[in-house]
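With one protein chain held back, the other chains of the complex are shown just where they sit.
When the chains are written out, they are named A, B and C in that same order, and each has its own residue count from 1.
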Amino acid sequence: MAGRELLPDGAGRARVGGLLWHLALCGAVVSLLFAVVWALLSSFRPTSRIYGLTPSWPTLEHYTRVLAEWPVATLVGNTFVMASAVAVGQVVIGCLAAFALVHLTPRARRPVLALLTVSLAIPPQALIIPQYLMATRLGWLNTEAGLIVPQLGSSALAVLVLVQHVRAMPVSAAQAARLEGALPREVLWYVVLPALRPAIAAVAVLVFITTWNEYLWPLLITPRTEDTTVQIGLSQFVTAEGTDYGGLLAASTLTSLPILLVYLVAARRITDAFMQAGAR
Amino acid sequence: MTAAATLAAQAPVVARRRRPGLAGWSYLLPLLLVVGVWIYLPVLATVVLSLLDWNLTSPTAEFVGLDNLRRLLSEPEFAQAAGQTLLYAVALLPFSTAVPLLLAVLLWARPGRASTIYRSLLFVPAMVAPVAVAVAWRFLLNPLNGLVNEVTGRVGLPAVNWLGDPAWALPVIVVVTAARVVAFNMLLFSAALSGLDRRAVEAARLEGATGFEVVWFVVLPQLRSTTVLLGLLSVVLAGQWSFTNVSVLTQGGPDGVTDNVYHRIHTLGFGYFETGMASTASVLVLVFFALAALAAEAVRRRRGRS
Amino acid sequence: MRSVSTRALVPLLAGALLLSAAACSASAPAADPGSVTITFSSYNYGTQGSAGTGTQALLDRFAELHPEITVEPQSVPVADVLTSARAATAAGEPPDVVQLGYSKLAEGLETLPVQPLDELAGDGWDAHVSGIVPGPVATGTRDGSTYALPYTISIPTVLYNADLFEQAGLDPDQPPATIEEVRTAATAIVGTGAEGVYFAMADPGKSDYLTQSVMNSAGGGVLDAGGTITLDSPASVEGIRQIQSLTTDGLQPAVAVDDAMAAFTTGDLGMLVISTAVLGTVQDAAEGNFELRTTAFPGFGSAPAAPTHSGAALVSLSEDEARQRAAWELISFLTSEEGYQLIATEIGYLPLRQSVVEGELAGWLEENPLLVPTIEQLDQMQAYQSFPGPRSNQATQLLQDEAVEPVVLRGADPQSSLTSTANRIRELVGAP
Partner (left out) sequence: MTTTTASDLELRDLSKHYGSTVALDHTDLHVPAGSFTAVVGPSGCGKSTLLRVLSGLEPVTSGALLADGADLTRVPAGERGVAMVFQDYALYPHMDVAANISFGLRLQARHRRDRQPSRAEIARRTQEVAEMLELDELLRRRPDQLSGGQRQRVALARAVVRRPPVLLLDEPLAALDAQLRISARAGLQRLHREIGATVLMVTHDQHEALTMADHLVVMRDGRVVQADRPEQVYAQPVDRFVATFVGSPQMNLQPGVDGGLLGWRAEDGRLLEPGEAAPAGHLLVEGTVELCEFTGSAQDVVCRDGRTSFTLRQHVGTVWLRPGDPVRCVVAPQRLHRFDRDGRRLG
């Protein structure tokens, strides 16, 4: 029953409680979003006004210049392909591993999970050099493969989350399927995956966003402009001649739009995915 | 032919076709392959690099053993960075546990359209490009004509050079990083909360528990495992979360007060091309967290909790 | 048994396929015999504003002159130029021509496969190099061979707000020429409530071009001719102390360069002493706020000003014969009269050939006077000095982080900070 007050304190107090509730949350929204909104507003201020606080008429000068001189489409395209491929890759690897660790080789669960947990703590800054050398030896410089495959290495978080959800699932369904002669592949496909869909959506969203904002790896592996990603493109606004703030803010707004749109369209499903993921 | 006998005749067919051992490992292979090749092979390389003096381009690299370690431990910058990494971990802890948990509980207490809208808005900071947010903060914190000093000035507080003053720089970086951490963890807590049994909450209301008591005695205890997990994650990842803001806003300055091990490793590796020292620092960080993980595991096992 | 083996291997194949399919997608570009393709790593290429469009104009002009050479530009963030060049070299595919900042040049010469340009040029070398301003060329020369030619050079200059000068009762046509005059002007401006002056010593890119300019002008310097480190010598310390006194006396805001630039463009800062490279950006931002003017870098006491330069040089890393020739063609064009002329008009860096200044540029300089004071000071320009050895860039960053910033912005004691930092650098680079 939506809208039902979960913590009723009688009519009077509910109204006051309601006001405090809205106040607290509006406070949180303002403090979390203030910088983001400020960045958005500043992207519409003319260069001569961009510094300081004097109000000014909004102008699209930065947007027109960025759209003309900055390869928005290629950068967003490359980044979208990279982020979605890494998300799909990690989810596939994660599901296969989570299913195996819970149903097929439970003995292996403790050591493998320990291995993954420690891998989370490894500073990516340190691995970048050897990873870069390996990727270039494979001829992946300035290629999609170079962007995608090495980032599959950080599937640890995805596996840890998915294992938690597969373990929370009632074991009876999988056992019943196996009794009817289902092969492991079929148990995974028909029993485990359908129940895992919310967790998969949640993990996919998390990985997509984290990969979208990755800076270090694309910087090295795709120096050529046509192959590189948004974050590297954004750093082109920080030049030796000072930072072109207007352009940078306009460009980052333009490139954040795809995720914001995906989120607004799927906001319901993404938050629900998290909610159901929790419910498992 | 008793029923049992006929059943037995069919059973072996089923058993023979199902070989969990082999199938199991083939399911694990993609993960082991990917993590092995792209995480643990480079770790091996890093360990090797930590024993060499090589700057990546010169053909010769000479074995220097623990010389890198000695140089690393002798320079004050690394020790300062390591100490400050723990400072980041502690400072970000409330923003990865208490604050998002409070927001998630508030949203959970009044389900409905309003809370869905608030939850979506509160998740936005996690999606915006880190560079853009950092730049926006540089505007706001400009000591001469930034909005923050404008406001504090009106209230009569002295103007502060937020990013340039060694006393304020680290807290400012923590606050700038906090928004993204709160946004992410708030959603994770919301997920955990949705798994709770709402009937138990109603039962507590009937037993006379006030709103606060319901949250304190019934809801929070059930979220302990999630809170502990997110707390541990925060301690491990605090340095990495603040990395972008440190490199864009302060480059570790002023006087190195905002530096952390991850940014120090980046400076050593990419700024100075001291590959040996950078690798040694990484090995130290890895060993520290591995020991911490083992210690946590031992504590958990001795406490007997499953 | 047979059915089990095939079906169980499906996930196995998936993993292997994922890896191998990716491996073969990196096909090498087919090189057609006639033309040569060279890569040009430039931190100006692709950036917003005049630097990006100017570099593109240069490359288009070069393509007209040399259709047989195709230049493949690689844009790289300014802070990571050396990083990506070294990484590319490690990967066996170094860029043929690199725009490398002077603060990183010394380390680049030690660690990158730089080619001697005079050998690549052959007999045309003397004619080509003679017209270029000698200072930066000297910086790029190591034991007789020149590995780097100056490309986009800028010198620190004094940008000042003519309107604020008038409000403070100063004559905008008589801008300060010495540090003492800067101090008096700043005092007057602070009287009107604005900030006085800001020396951009704490350069975000950790370059020490302004530190060297101050020390040189005060009679000191980071290094002396013999290679001894003299950044802690009395003269050097005195120069830095003078800049610090501006802050302690409230004439200079103790803020970061970005903050000061923001204040200057909104007209809240009287004078900004910074590299001419930012002229383009500041000009756009200051438009309509106030009248922007420039004057030469101030002298210290009676001695004339001795600013050094920042900016970048061109080096070539290609090993292959044909690509070396093509690389030299590009470098020689970019450092030719037409090259420098375009660099000055299109991007806003200094024209490094006197012939260009008197020649085609004369008319252009009338309409764009901002560069004139600096060009007139070209002959006083000192060569940029870098610490010896492969760790020179690290030493420069140490100087800026451990000494210059704390002293100028946070009131640390000049003598002790510079001395302790000098000793750490001596140990680091192994110099006296």
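Keep in mind that, in the parts below, a contact is a pair of C-beta atoms (placed from the backbone, for glycine too) under 8 Å apart; a residue touches a chain by one contact, two chains touch by 3 or more.
None of these values were measured; they are calculated from a predicted model.
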Residues belonging to chain B that touch the chain removed from view: 197, 199-200, 202-210, 213, 217-218, 221-222, 224
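Everything below uses one rule, namely that only the chains that are shown with their structure count from here on.
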Rounded Å distance, chain A centre to chain C centre (Cα mean): 37
Chain A and chain B: spacing of chain centres that average the CA atoms, whole Å: 14
Residue numbers of chain B (touch at least two other chains): 17, 23, 27, 30, 34, 37, 56, 139, 142, 145
Chain C residues counted as touching two or more neighbouring chains: 8, 10-11, 14-15, 18-19, 80, 83, 87, 90, 258, 262-263, 266, 268
Footprint of chain A on chain C - complex, ascending: 7-8, 10-11, 14-15, 18-19, 21-23, 25-26, 41, 43-44, 46-53, 72-80, 83-84, 87-88, 90-93, 101, 205, 258, 261-263, 265-266, 268, 277-282, 284-289, 311-312, 348
Residue ranges of chain B touching chain A (in the complex, touch as defined): 14, 17-18, 20-21, 23-25, 27-28, 30-32, 34-35, 37-43, 45-46, 49, 56, 103, 106-116, 118-133, 135-137, 139-140, 142, 145, 147, 150, 176, 179, 182-184, 187-188, 190-195, 198, 201, 205, 210-211, 214, 233, 236-237, 239-240, 243-244, 261-262, 265-266, 269, 275, 278-279, 281-283, 285-286, 289-290, 293, 297
Parts of chain B lying in touch with chain C, wherever the complex brings them together: 16-17, 19, 22-23, 26-27, 29-30, 33-34, 37, 55-58, 138-139, 142-146, 161, 163-164, 166, 251, 253-256, 270-274
